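The next block holds one structure in the form of structure tokens; read it before the comments.
For this depiction, one protein chain was excluded, whereas all remaining protein chains were kept in their positions.
Naming follows writing order (A and B), and every chain is counted from residue 1.
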Amino acid sequence: MTDSSGNVKIIAIVCNWCSYAGADGAGTARLKQPYDFRVMRVPCTGRVDPLLALKAFEKGADGVLISGCHPGDCHYSEGNYYARRKFELLKRMLPHLGIEPERYTYTWVSASEAARWQQVVTNFVTKVGELGPRQGGAL
Amino acid sequence: MRIGVFICHCGTNIAATVDSHGLAERAAELKDVVHTEDVMYTCSEPGQAGIQRAIREKGLTRVVVAACSPQMHEVTFRRCVEDAGLNPHLFEMANIREHCSWIHDDKELATEKAYEIIKMAVAKVRTAEPLFPNEVDVNKDVLVIGGGVAGIQVALDLADAGLKVTIVERETTIGGTMARLDKTFPTIDCSACILTPRMVDAAHHENITIMAYSEVDRVQGYVGNFVVDIKRKAAMVDWNRCIGCELCVQKCPARGPDYFNAGLAETKAIYIPFPQAVPKRAAIQTDYCRWFQQGKCRVCSRVCPANAIDYDQQDTYVQRKVGAIVVATGMDVFPWEEYYPQYGGGRIPDVISGLQYERMLNASGPTGGHVHRISNHEEPKTVVFIQCVGSRDEAVGRPYCSSVCCMYTAKQAILTKSHCGDDTDVYVFYIDIRATGKGYEEFIKRAQSEFGVNYVRGRVSKLYEDNGKVMVRGMDTLLGHQVEIPADLVILATGTTSAEGAPQLAQTLNISYDEFGFFKESHPKLRPVETNTAGIFLAGACQSPKDIPTSVAQASGTASKVLGLLAKDKLKTSPEVAVVDQSRCVGCWKCIDVCPFSAPEKQELRDGTSRSHVIETVCQGCGICVATCPVNCISLKGFTTDSLIDQLEEALLG
Partner (left out) sequence: MSGAEIARQDRIRELARQALTEGKVDYFIGWKAGHVPSEVIPAFVRNVDECDMLLWNPLCHHNLTTFLKRKMPDPPDARIGVCVKGCDSRTLVALLQETLVDKERLYVVGVPCDGIIDRRRLEKAFSDEVIDIAFQGEQVVVTTRGGETKELAYEELLLEQCASCDFPNPRYYDDLAGELLPQPEGPPRFPGLEEYEALSAEEKDRVLADAFATCIRCFACIHVCPVCYCWDQCVNRSRRPALVGQKVAAKENLMFQMVHMFHVAGRCPSCGACDRSCPVEIPLYLLHRKMNKELFEMLGFQAGLNVEDKPVFQTFNIDDALGEQ
């Protein structure tokens, strides 16, 4: 696991009920993670407008990770079902907007999946770290 | 704006990898921050007192605590600032423990990260607005859907506590599946002896109204204030007059299928399911009635001493206003005939379901409690039970365990011995024995050792008729060889499936259900009797297959949750809900489309145009509408788009 830091800026948008709790669990279990991501808590991935992820890129993010409850487990029963369609469209459009596909991902991490959270952020941050900072002119 | 930032050491939990003291100095330079301090244990009594002192002495209008996860102490600190006179929503937590100090080693880098986390929290608290919970009046009446043992238990518990309860039951009598059972495990006591007094209690309780032969048609409103339309199905009998004398049943010349006896017998076209029915009222199955089918007969009308028969009766609708709804609609028996052609698919007469056998064993059942073969009415000498028919079988789309079949099979095996004599050979084919309840394992052991029931581990691959016997071919996986048993009677331990119409009811109620049609609880461990729709609760087997003790225990748990809800005169609802800026709403109604809770509604303004309006007490605060609204005129209090963008900027520009 990489301990180096400071070269990329990554935003992790996570839902309050599953992924935020999963990240808490990873902390409680002292599962080491990279430095280069900042967690932003929302009640539900259904709250996340894909434009918010685009906004993050526009503001200079080098990577955006969105994580919520597994489909079927949404605290509000349907939020992530709506969200995943939007997130998938975003995933398909971002490379078209000049942003490398590795810079964005969306996934599901439940409150009990601390190890999975560690693995998800470590993989994502490592990949974005390899690409380095973005010099986007368009977004 | 005067923001105070409190940075916790959490002993060494944070301070070992994050320089809390240094952060306190740096955070003082952030915009609008007028007070910072680092604290050994912020959540402790002196720590909280320090926050309250700073609020008073420094005139703080916003507070950030950088410490552990908000899931740990957000409530603690909100209460703390509220006690010092600040609105609890003008507070934000920066999680520098679970999300920073505990996951990093390098103190310099971790401190830098903690600083950014604090900056994001300060940015968020800057956009925070004071929020106030809404208060709504609570209607203290309760609707219970389903009058089985779980529904009856909930209703009695609530009625005893003084609440008015309406039970809506779609059959003509309450009692549910339990009323159809002969004995109950693991005590082998009589099912009716336990249940029917409870049914009578419910019927006579001053606080309980039973609406039998009725269904929930529409549900509007929200927790504390539901409006429910109930369809009262036409029984073709005026129940205000009917005295349940059964004269009509005796004289009726037409026959129809008998749901109550699981198809083991026929019933009359006008029927009362069983002698202890509550209410004991007759109803006509119009599909089988000669008057309705052929336009002649009217025997029931002639013999009825109460003049209760009304061939022109129509469905009627009544409305009930209630504060809470309990769903206790139970389960159905798996329709095994459609799925198991290898067991004859229902064409072999001496292969019957567990529930049919239950009716056969019952003294008031169609055989008067006499066990016999369906084909020739002889007493069976060899009886084979097959477990897990429609359970734990992915091939028939039922991967779950029905949770009752192991036990009822053991009970029926024991009863077979007592009905047909000790010399009857009884075999049970099983995959595993699941006997986890109190006294259950002992019960299985009794069946095996005391009653001499032969347990064979293995699945039966085929049933076929040969020479007047039902040949049972299967594998004994413990001995590793094929077995073939010529049986007189084969009983399938049929699994349970969700009640017919469960998904439709879930949609009417706006609650979730799983792929099998069982209703979903809000949280499997922490909120097992609540649904995700506030004010709607679950009890019994409608949630997942359950035996009687579990259903009743859960029902009482549900009753206590309902009482907890309705003990208050006013309900406080979370203020972190969506709110529409109606001056910007363009009326595209996408919010209404996507809301899982039906919180947004069209509201007509005085100029005749309509705008969206979110009913605060219904809104659960998920924000799906917020992400869907094209003009972004819906904002989620506590998670406004501006607060998210400000956090983004803070995290990215720093």
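Rule of thumb we're sticking to: a residue touches a chain if its C-beta (ideal position, glycine included) is under 8 Å from a C-beta of that chain, and two chains touch if they have at least 3 such contacts.
Predicted model, so just to flag it, every value in this text is computed and none were measured.
Residue A:Phe87 is the one among A:Tyr20, A:Tyr35, A:Phe87 or A:Trp117 that touches the chain missing from this view. In the full complex, the hidden chain is touched by chain A at residues 49-51, 54-55, 58, 71-72, 78, 81-82, 84-89, 91-93, 95-100, 105-108, 136-139.
Although one chain is not drawn, its touching partners on chain B can still be listed: residues 584-590, 593-594, 628, 630-633, 635, 640-642, 645.
Following the convention adopted for this analysis, only the chains that are shown with their structure count from here on.
Distance between chain centres (mean CA atoms), chain A to chain B: 33 Å. Of all residues in chain B, those touching chain A in their complex are 69-72, 95, 97-100, 102-106, 109-110, 112-113, 116-117, 120, 512, 514, 520, 532, 576, 594, 596-597, 620-624, 626-628, 636, 639, 641, 644-645, 647-649, 651-653.
Residue ranges of chain A in contact with chain B, taken from their complex: 3, 5-6, 9, 11, 20-21, 23-24, 26-28, 30-33, 35, 38-44, 46-49, 52, 55-56, 59-61, 72, 75-79, 82-83, 86.
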